[in-house]
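A protein chain is absent from this complex, but the other protein chains hold their places.
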Amino acid sequence: MRYIIVRFLLIIPTVFILVTMVFVFMRIIGDPITAAQGGRLSAAQLDQMREAAGYNRPLVVQYFEYLGQILRGDFGTTLSDNRPVTEVLVTYGSATVELVFYGLIVAFLIGIPLGMIAAAKRDRWPDAGLRLFAILAYATPVFFLGLLLKLVFSVWLGILPTSGRASSRTRIELSRMEDPTGIYLIDAIRVGDLSDVADVLQHAVLPATALGLLTAGVFLRLVRTNMIGTLAMDYIDTARSRGVSEYRLVRKHAYRPALIPIVTVIGMQTAMLLGGAVLTETTFEWRGLGFQLTHYLSARDFIAVQGIVALLAVIVAVTNFLVDIIVALIDPRVRY
Amino acid sequence: MTPQSSAHQTQSTETNAVELRQLNIRFDTDGGEVSAVNGISLTVQPGEITAIVGESGSGKTVTARSLLGLLPDNARTDGAVVVDGHEVTALSKAQLRALRGRNAAMVFQEPSTALNPVYPVGWQIAEGLRAHRRISRKEARAEAVEILRQVGIPEPEKRVGHYPHQFSGGQKQRVVIAMALVLRPSVIIADEPTTALDVTVQAEILDLLRRCRDKLGAAIVLITHNMGVVADLADTVAVMYRGDLVEQAPVEKIFAEPEHDYTRRLLGAVLRLGEGKERRRSTTQIAEAGAEGHGDDQATEPGPAVEAEDLRITYPGGLGRPDFTAVQGVSLTVPAGRVLGLVGESGSGKSTIGRAVAGLTPVAGGALRVLGRSVVGAKERQLKKLRRDLGFVFQDPASSFNPLLTIGQCLAEPLVVSGEAGSANAARPRVAELLDAVQLPAAFADRFPHELSGGQRQRASLARALALRPKLVIADEPTSALDVSVQAAVLELFQSLQREFGFAAIFITHDLAVVDLVSDQVAVLRSGQLVEHGPVDDVLSAPQDPYTQRLLASVPVPDPAEQRSRREALSSPGN
Amino acid sequence: MSTTTPSEKPSHTPSEVPGTASARYSWRRLPVIRQLRQSVGVQRGMLITGLVIVGLMVAAALLAPLITPYGPSQLRGETDLFGARQAPSAEHWLGTTAGGYDVFTRTIYGTQTALLVIVVAVAFSLFIGVALGLLSGYYGGWIDRVLVVIADAIYAFPTLLLAIVTAIVISGGSSSLWGGILATSVAITVVFVPQYFRVIRAETLRIKTEAYVEAARVIGTPTVRIMARHVLRNATRSLPLLVTLNAAEAILTLAALGFLGFGIEPSAAAEWGYDLNRSVSDVSTGIWWTSLFPGAAIVLMVLGVTLVGESLQDLADPRLRTRRRTDSEAPQATASAPASGGGAAAGAPKGTGPSEIGPN
Partner (left out) sequence: GGGNGDDGGNGGAEGGGGGDILIGTTDVKVAIDPAGSYDNASFLIMNQVYPFLLNSRPGESEVEPDIAETAEFTGETEFTVTLKEGLTFANGNELTSSDVKFSFDRQTEIMHENGPAYLLGNLESVETPDEQTVVFHLAEPDQTFPQVLSSPVAPIVDEEVFPADELLPDDDIVAEQAFAGPYVIDDYSFNDIVTLSPNEAYDGLLGAPENDSITIEYFSESSNLRMAVEQGDVDIAYRTLLATDIDDLRDAEGLNIVEGPGGEIRYLVFNLAIMPYGSETEEADPEAALAIRQAVADILDREEISEQAFLDTYTPLYSFVPEGLPGANQALMELYGDGNGGPDPDRAADRLEEAGVETPVELHIEYGTDRYGEASADEYAMIRDQLNDTGLFDVTIQSTEWTQFTEERTQDIYPVHQLGWFPDYPDADNYLSPFFHSENFLANHFSDEEVDEALIEQVTEEDPEEREAKIEELQYMVGEHLPTLPMQQGSQIAVTADYIDGVVLDASFKLRFGSITAE
């Protein structure tokens, strides 16, 4: 219990450091006024506007002001498009979460069974093939893979939509519902229109595949290595010496313990997934956090960037925290 | 269950529990093919306990595993392996599976890794049952509880749902044995079942194994390198040497009149409690002479090498956990030129004390004076001076040498660091002297640590400890990683060096026989506390503390007849 | 962990004559080469394929001016412009890009950029990460705690976004060749340093408790000497693996930066990610050559490097390594090392202990 609390409290310095880092970085690389108006106003006019907006004050002052704001739970309003940061976070955060969720499902469905097969057929041709597949999945940049997928499934075969989270009709319908969750699948189910659900799912197929394949490659390799390692453990031989069948050895004895390091790594991979999601989001018009973040970065909208980074940091920290708890559930040796 | 159709010539009416004929086992390795077992033949009768002994790497484990067809992928066998009437090498996968557990079961060396950490022990026991019999979950559980009770796990109804990490090492080994027993196999193969355990626990496990045989009539193949265990348990003994079976005979015969040369060497190297007495008498005289010699050089009579008073050592507890007190209220002294043997079970704080004396672990309370200097709260710089006069010999000779440096470089390190030599090259003559002192050829200076045998490495380790002519040597289980025969040689070297250089020493070990051999004084530790401290003869022959008494009693004597009588003497009033 | 690994081999003493020790420092003990000699079967195939791919890439980078008919930013032949999006032809084997460059030339020159970025990025991260990891692990205390928290914080930051921010901070968004390469490399470095830091710190923590370090401490070796002579040299065993994995990631990050428009511009150097980005729109118009080749180059490069990395990992881990079968065609090992010791230890590299990567 105590461990959980300490673990949980550790989220705070992580987020704090990130926010500070981002604050400093963002002030170094220019302000939103220059970004927006630099092409048409004179230097004097720009200076005047910066003065008015308060960006000319000492950094420390601005920093503490910002910290104060955050402590009050006020993340501010974006500078470039005048939206409350919290609203930005909710809208795009839910999109990213949805995408990452789909991606993880694909990754699990592909990566884990194939990893187990590769481990069982170790060093024979299915293993070699699967490993090559895994490396290729990882080696192909998401945007390239996305391009190919779109080309095949949308342009040539025409069976799947090219981009977006849902067709515009569905999106309008969903935006009209009362307190939407922002996660389209859930919202569509709540609306209760089957065609909406189908539409949302159709749109999810390609992005989920692109992101999922990348991650599946990582999972496959991870599962394989860990399974092989676990299959070499003494208790496997012990169970074998009791006459336990090979299938059961893999399914029961090796699987669970092998899962522990995998789950841990998945936690660490969340950051990577969110990062990988930026490209997926861009390729498939999936308006999520990462996608939006690159936008705000170009606009030098530091308020928005800081907010998003803080949220990402919290997501990563919380995921790792949850992972620890999941590991505790799988592994009886870890109890807090 | 298909009866073996092919009859073999040397067969009596009764089928053997185990029969090996011309068994060859080879491995493919990085270095090419390795022959692990060369055409051995061996039989074990039902209800018989056969011990396989031999030095490390002689093929014991491999032989045992071949009985269940559990060899790794890179192994190839030929010859016949007949277990409980089945020719193992000819079985299909399914038949093999049926054989495992039912006809023959295995108990592995390391109980902590032999249990799957993520399932309750009851589940793991039941799994074996369900693999062989149609049986409901409930019945399986009931049987698991029953078998746990039989192997002596208290409150089996509750413990059946516990996970492996919730058991102590000895209990885990009992569970492993329970898992093997529950299927009532004809043969139990136990590969060093007690090596990882303390002597007191070892005694209980051996007792349990004996009961298995007595009650179930199972044949037991016991693998061990401990002759005490052999004497305690075995009916017949098979001696292996470099993949060959050099001798198989009833236990009394092996101990009384070993035939093979190797067997004799093996037995000769075995240490016995009480053996050290006479040797010590002469040693003391020489040591005193040595101390006097030193006294000539020094102006003042040296005080005790180590003086500890009410010593307390703690390890920091990490986030949210209290500090862990490893050593509490220990007071002891090591006179100059004398050897203190520090014994106790695993985790009792032996190493901790040794490390504290060397200034590697900070002392939390009490007083600790080493060679006249207090090390409590001492700064690293002050410790450095002290360390010139200290030598440290580590348990594992392999890991105490930087694998990237040659032995010569390793030995030169202390000389270079202390400024005695400008560079490793300049130190070469001195390195050669040191190697010579530990009876290694000077050419070994150019070898890498992994190119030496364990015994040679431990010699080199001694040489390094002596490089700066220390006044105090701390040896932390310096021989526990070695085979008995090698151990004897290293111990002998240690003694002669001690006599020659006259240093004081703290000799840490869990083996009472070793203490008996090398030390003048002995300190017995238990859970960080000192339970007994005194001259070695007094403590070992007339222990005062009940714990020391139990410890001594648990040590099996490498003599079957004596061990039997001791056992009977112990069990009649106790049990 | 696994079965006990008795290190005792009393019956075998090496047959080598003393004095050859220095010779054993020879090329055979070099990281990749040793593993190559050790490998067998599928794993050897993987390693060799990987090495060949990487080798070809390096050759392409070095020989680019000789291989390619044009310069990477050349738009004009003898007289006329090449023209944009020209289909593959005799003059332009792989066609021309949207910007009117020769695809073949740019794909080949792209190896230069990719390799430069990899080398610079990995060198930076190695240097900084190793130094910090060593300090942090060895000294512990508050430096360690602060560094760990910072490293974790950076680690928690999505890598690509971190790279973008850093790229902007470093170069001010400027895209000269070295500016671009430095910016991208530093960006990648910032992402990687925590990884090196973690690995080296963990290794240092482990090695710190190794008996040979304690042995050095007991004889009063100065801290700096311990760190350099004992800790550092032994802590680097997992670096070859990490380097290859990071190299692969560096290429992908570079490409992603280029794809998002934060990378190196075409006039400065040829960069696959950028070219791929520019060709996205071509694909649906049936112009496949502008995207296929840079895309394939990225995949190939990552594939090569990852193959090397994976097989190194396999070979370093005794549990994952396949052993030679004596009756197979694979050539016999020179078998200088005596084969003994039980179980996994038999598979441990005979050369240096530290190169085995444990199951932890």
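Should a chain be cited, it is by its letter among A, B and C, assigned in written order, with residues numbered from 1 in that chain.
The definition used in the following text is that a contact is a pair of C-beta atoms (placed from the backbone, for glycine too) under 8 Å apart; a residue touches a chain by one contact, two chains touch by 3 or more.
In this text, all values refer to a predicted model and were calculated from it rather than measured experimentally.
Touched by the hidden chain within the whole complex are the displayed chains A, C. In the complete complex, the hidden chain is touched by one of A:I29, A:A258, A:L273 or A:L293, namely A:I29. Seen across the whole complex, the unshown chain contacts subunit C at 73, 75-76, 81, 83-85, 98-100, 168, 171-176, 179, 261-262, 265-268, 277-278, 280-285, 287. One chain of the complex is left out; on subunit A, the residues touching it are 29-43, 45, 49-50, 52-53, 79-84, 91, 150, 154-155, 158, 161-164, 167-172, 175-176, 195, 199, 202, 282-285, 287, 291, 295, 298-300.
By our rule, only the chains that are shown with their structure count from here on.
Taking each chain's centre as the average of its CA atoms, subunit B and subunit C sit 43 Å apart.
Remark: subunit A and subunit C have CA centroids separated by 25 Å (rounded to whole angstrom).
Annotation for subunit C: residues touching 2 or more other chains are 2-3. In subunit B, the positions touching at least two other chains are 110, 113. Listed in rising order, the residues of subunit A touching subunit C in the complex are 13-15, 17-18, 21-22, 25-26, 28-29, 123, 127-128, 131, 135-136, 138-144, 147, 151, 155, 221, 225, 228-229, 232-234, 268, 271-272, 274-279, 282, 290, 293-294, 297, 309, 312-313, 316-317, 320.
Note for the complex: subunit B touches subunit A at residues 68, 70, 93, 97-102, 105-106, 108, 110, 113-120, 124, 127-128, 131-132, 163, 165, 176, 179-180, 183, 319-320.
Residues of subunit A touching subunit B in their complex: 2-3, 6, 233-235, 237-246, 248, 252-253, 256-257, 260, 330-333.
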